[in-house]
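Omission of a single protein chain aside, the complex is shown with its protein chains in their original locations.
And then subunit A:
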Amino acid sequence: MTMLRQATKVGLPFMNLVRFKGLPILEQLHLEEKLLRTSSDNWCIVNDGTNAPAIVMGISGKPSELIEIGPVLRDHVPVIKRFSGGGTVIVDSGTIFVTLICNKDVVPGVQPYPRSIMSWSGLLYSEVFQGIDGFQLRENDYVFGDHKFGGNAQSIIKSRWIHHTSFLWDYDSRNMAYLKLPARAPKYRSARNHAEFVCRMKEYMPRSIFIERTMKALESHFSVKPVNLDAVVGSHSSGYVHSTRLLSKHELKDAVTTLLESRALSG
């Protein structure tokens, strides 16, 4: 069996696997951005829950349009702007993160463009959720039926790309109240609020089974190699300037002021 497994892996590209549990999401995003831009290897990063709730916006996100700034400031919820595209999520210990960083020609037939990458990732996760009714990639979200349980985003550079996903294995409904209904939303959302739009993956699959099945699906495309965490952090730690950052309270307060001023002018 071992020899057969080795033989079937011949010819598959290597992918380094790094697993965390409870890594702060800002640290995860910093690591991802650094590996995307400074490494030439393929990587899979799995973070089984982050240590504390945080709001994470995409590169073009405007706080005044996407989050309820008053309650966020009152409750000291960190707000992060990440380097990739896509929308706004609130993540916590119930969120499972899976990130894939690939060289552009590593997956046959996949071009370094958003829809091509996402089409392939949709097929990958179809293997993970095989047998579960209703799973699909729907208007760029991972859903069961018409309920979203996984949000993803990407960043594409000259010869590499990253596809990262936050899976809602579980979530605190009260946290969804920090998020506004976004102006740019998929059609299938049909103006539903967060509680009616999202669902919990734990109602469909145990946490450990999801991670195990994701690893198995990856192994049909890559020769996956667990990597020492200290080696990853150490070798990619110096000199890199991230664009992913924590927004300051001052920036959030300014966003509120600007919004109120523009309403006063138009009102």
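Basically, a residue touches a chain if its C-beta (ideal position, glycine included) is under 8 Å from a C-beta of that chain, and two chains touch if they have at least 3 such contacts; residues count from 1.
Quick note on the criterion: contacts and distances are computed from a predicted model.
Novice: Going by UniProt, what is the name of the one chain that was not included in the view, given "ATP synthase subunit gamma", "Autophagy protein 5", "Glycine cleavage system H protein" or "glutathione transferase"?
Specialist: "Glycine cleavage system H protein"
Novice: Can you tell me which of A:Pro63, A:Gly87 or A:Gly150 touches the chain that was removed from the display?
Specialist: Answering carefully, the residue with contact to the hidden chain is A:Gly87.
Novice: Just one of A:Ser39, A:Ser64, A:Asn140 or A:Ser223 touches the chain that is missing; which is it?
Specialist: Among A:Ser39, A:Ser64, A:Asn140 or A:Ser223, only A:Asn140 touches the chain that is not shown.
Novice: If I consider the whole complex, including the chain that's not displayed, which of A:Leu17, A:Met118, A:Ala177 or A:Met215 touches that chain?
Specialist: In the full complex, the listed residue that touches the missing chain is A:Met118.
Novice: Looking at the full complex, which residue from A:Ile59, A:Met176 or A:Val256 touches the chain that isn't shown here?
Specialist: In the complete complex, the chain left out is touched by residue A:Ile59.
Novice: Please pick, from A:Ala52, A:Ile132, A:Ile157 or A:Ala195, the residue that touches the omitted chain in the full complex.
Specialist: The single option touching the absent chain is A:Ile157.
Novice: Tell me where the left-out chain touches subunit A, residue by residue.
Specialist: These residues touch the chain not displayed: 58-60, 83-87, 109-111, 113-120, 140, 152-158, 161, 184.
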